[in-house]
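Heads up: the structure comes next, in structure tokens.
Omission of a single protein chain aside, the complex is shown with its protein chains in their original locations.
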Amino acid sequence: MRYRNATAYRFLTPYLLIFAIFWIWPIISSFLISFQATRTLPWRFAPAFNWGRLIGDPAFFNALKNTLLILVIQVPVMISLAVVMAVLLNSPLLKARGLYRFAFFAPVVVGEVAYSAVFRLMFSLDFGIINKLLNSVGLEKIDWFSNVTPAMALIMIAVTWRWAGYNAIIILAGLQSIPEDVYEAATLDRVSKVKQFFHITLPLLKPVIVFCAVLSIIGTMQLFTEPFLITERGGPGGGTETLGLLLYRQGFRSLNFGYASAIAYTMAGLAIAITLVQLWLMREPK
Amino acid sequence: MAAVTLTNVVKRFGTFEVVHGANIAIADGEFVVFVGPSGCGKSTLLRMIAGLEDISGGEIAIGGKLVNDVEAADRGIAMVFQSYALYPHMTVEQNLSFGLRMNGNPKADTDRRVKRAAGILCIEELMQRRPKQLSGGQRQRVAIGRAIVREPQVFLFDEPLSNLDAELRVQMRVEISRLHKELGVTMIYVTHDQTEAMTLADRIVVLKAGNVEQIGAPLDLYDDPANRFVAGFIGSPKMNFLKANVVEQDQRSVTVELANHGGAKLKKPLCEALPAVGTEVVLGVRPEHFFEVGEGDCDIPVKADVAEHLGSVSYVYANAGAEELVVEREAARQRASGDHFTVSIKAERSLLFDKTGARIR
Partner (left out) sequence: MTSRSQRRLGRSILLHLFLTPLALVWLFPLWMMVVFSTMPDNGIFSPGIELLPHDGFLDNFNNLQRDTNFVGAIGISVSVAVTYTFLSVLLTSMAGWALARYEFLGKGLVVAIIFGTITLPYAVVLIPQFIMVARDFQLANTWIALIVPPLFNSLGVLFMRQAFSMMPAELFDAARVEGVKEWRIFLFVALPLARPMLAALAIILFLASWNNYLWPLLINSQPGAMTAPVALGTLIGLTKVSWGGIMAGAVMLTVPMLIVFVLLQRHFIAGIAAGAVK
């Protein structure tokens, strides 16, 4: 290859400008702001102001606890479900494949606001279709919005509904890249379908599954719209408040940019840790 | 039309040197083939001539003009690629005219050139098709046509026939030869196939690991290779190499004893410095240069392992000591595996190499 500096940068510059202004600089700036007291003008450098407050703030730990709880329960459930969907959608025995694909993949195009509204309506106490259906089969109706456990469950159900198909698409693509003859060889070796799944499919899918898990974790960590709109600003009483929501409240309701930046960087720290774990999981065996 | 001169051309990728100072002078109108095993630097050299790779050291001149810093497009060259590199989203006609159209060449002239190239290559009926709808041979013609349209001073071919099947390859080889005669333009052709090199070239440049091993006319390389590598690379099947020791020396010749053939001796006249008695040497004999008993200067008995009969000619693979010999015979249809027979080597039809592979003349 020849070196073509001028040409290359002519193609790159427009994007790099935007990238620098709206991504790289904010990353740095946010870090700096997190060390400043921003409640009063002019802002002043006070490292302990936000970070000190963070480690003593019950609201922060509540949000952190909720976020991690959702992560730990929702992500594995959703990924498992996505694997099942993908494997079954890939089955040569399946008829009307297009319809099933539509059913599972359609939520991918639904916006957060639209589906939050629907879930809110479906799960409402007295008039929600879910409680009506529970009643009709003789079960107690559940107060999804006034108690913490059902409210958390509702958030997890909603997020799972919205994102399982998305992950199934990625996993399905991974499945389809596994060569057919591997399975043919296994069948000739009298390996059952179930064993094929655990000993061939899953190991070969591992990189894809790890990729999905990391995407989902980073997405869920920033969860905002669902607790904002479905459970009404993280209700009941902060029971579903997430880090994303706390950041919004601190940054854009109280206009406390320094503290919100410290929260943001806590999320970034978690994301970096998770990325490192991913790299470690995906490392080539020596 | 133009001559191409390479002076001490060096190519480095980072600190890794892949071409170590190549000196090649190509005359105007000559057909030169760069040949060598993969990784020898032949394609890199061609791409440097084309201007697709930077030149790390040395000079390249085309038509007497230094082109080190000249863009590919301004070097007066056209190139035919191994994968044909046809634009898949354009018709044959658009493929042929793309370069000219993009550079604002007058439409009438473009049409004339495209028509001429299509005529030369007999692809007039294919003009509205897309590359996907063409056979391998047709794609190859279009790729060559695209080069012709440029009316270049120098044609560059990068392994253009390696994606074709054997029959088509022979056919296109003849076609490229014809094209060279018709256009009379300088052509530089890269291949790993010594048959292509032998049949096409006015002169062959043999390369190995970034070094020019020898430059010469095809038959000169065959008759008088500079070293063991060239001797082995040119000719098919490969030349046999027999281990030997110098046992006697007189005024103008040495006698060597073959190490693996029961003390058979050959007296070989030489014209340069003679190797000392006791020196280990290698005797090279082409499969087609084994003669009937008594016809040569040294008889060696062999036992056939495998015999291949191609009709006009037979190849007998014989194991003798640690050495596998290939013997070519015109009338040997009766030979079968397990047969014992004797072949004879002529001194003037054998070559002597020292332990490093250099020729002893």
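So that you can tell them apart, the chains are marked A and B in the order they are listed, and the count of residues begins at 1 in each.
Definition applied: contacts are C-beta pairs under 8 Å (C-beta built on N, C-alpha and C of every residue); 3 or more make two chains touch, one makes a residue touch a chain.
As the structure is a prediction and not an experimental result, all values here were calculated from the model.
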Among the chains you can see, which ones touch the chain that has been omitted?
A, B
Out of B:A3, B:V18 or B:L52, which touches the unshown chain?
B:L52
In the whole complex, of A:R2, A:R44 or A:K65, the residue touching the missing chain would be A:R2
With the missing chain put back, which residues of subunit B would touch it? List them for me.
47, 50-52, 71-74, 77-79, 81-85, 87-89, 98-100, 102-103, 146, 150
Note that subunit A touches the chain not displayed via residues 1-5, 7-12, 14-16, 18-19, 21-27, 29-30, 33, 85, 88, 91, 93-95, 99-122, 126-127, 129, 132-133, 136, 161, 165-166, 169-170, 172-173, 211, 214-215, 218-219, 221-222, 224-225, 229, 232, 243-244, 247-248, 251-252, 257, 260-261, 263-265, 267-268, 271-272, 274-275
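By our rule, only the chains that are shown with their structure count from here on.
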Between subunit A and subunit B, the Cα-mean centres are separated in Å by 60
Which of the residues in subunit B end up touching subunit A in this complex?
51-54
Would you mind writing out the residues of subunit A in touch with subunit B in their complex?
1-3
